[in-house]
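A short write-up of the structure that comes next.
Note that one protein chain of the assembly has been removed; the remaining protein chains are unaltered in position.
After this line comes chain A, so read on.
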């Protein structure tokens, strides 16, 4: 076993888990903006529950991609080039969503505000689905040739496991967001999100469970099966807590469910980082896709210093903004008065 490439495989799994854990709820809150919020103040309440943290959460995605580039250039190159069209769509969604956070509150007309709501809400949905597709094909494979290039055209990635992965992340984000809102708000939003979570829990989490089960069934090694068992237990616990309105424990159990699911996926996939559906000989693995030992050493030192620091100050941020929020906390909107 190559120690350093394996370590970096684990670090990348951690980065994806961190991304899904954190951005999971802010993507979900974004999606809920349209269908869930009943009035403008409520929409703004939702946006502001994640206002201070969404950008920091998104950096987990950027770091996951950057770390893949640095530690496994072949994985990064083959996956990103093969997923060209879906990634363009995800990028557009990321752009619109980010800009909508900042610009929505600056819109002067109701129509403009509605457009930004669509950008934020629709953008969140597209990102969650796209990230799910990206991770799903990473575990189930793409038609890659000997050079790692995709054959079969721009939509060769479009398979049922890809769609399942997309639905899995969308469902998880919605569940995570409902648990988050129940924990983070008070009043109408708190009551309704707790109720919705308890009611829709199985529907929202079924795709993720199914995807993990499919991947683990294909490679049933002990660690993966154990992680799947933990995930299932955490999901059951989360549902029970959600039904009893134990908001904090429901949110944490969902988090454990996610971490165990990601662990199961990556453990089952190891040592393959990107399977080729054409010929297993073309599979990208931790051994043949990784950077040199020297580069991985340098990166390990940086990560050993940087990653705990990130966890520290992000945790502090959540502590600073720990208060529950209600619609009463949201200041009235004010238009800019032109003075010249």
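As a convention for this text, a residue touches a chain if its C-beta (ideal position, glycine included) is under 8 Å from a C-beta of that chain, and two chains touch if they have at least 3 such contacts; residues count from 1.
We take it that contacts and distances are computed from a predicted model.
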{"item": "\"Allophanate hydrolase subunit 1\", \"Cytochrome ubiquinol oxidase subunit I\", \"Sodium:proton antiporter\" or \"NAD(P)H-dependent oxidoreductase subunit E\" - which is the UniProt name of the missing chain", "value": "\"Cytochrome ubiquinol oxidase subunit I\""}
{"item": "Option from A:65, A:196, A:238 or A:258 whose C-beta touches the chain left out", "value": "A:65"}
{"item": "Of A:34, A:105 or A:223, the one touching the omitted chain in the full complex", "value": "A:105"}
{"item": "For chain A, the residues touching the chain missing from this view", "value": "44, 47-48, 51-56, 58-59, 61-63, 65-67, 69-74, 76-85, 87-88, 91-92, 94-96, 98-99, 101-106, 108, 145, 147-151, 153-154, 291-292, 294-295, 298-299, 302-303, 306-307, 310, 313-314, 317, 320-321, 325, 328-331, 334, 336-340"}
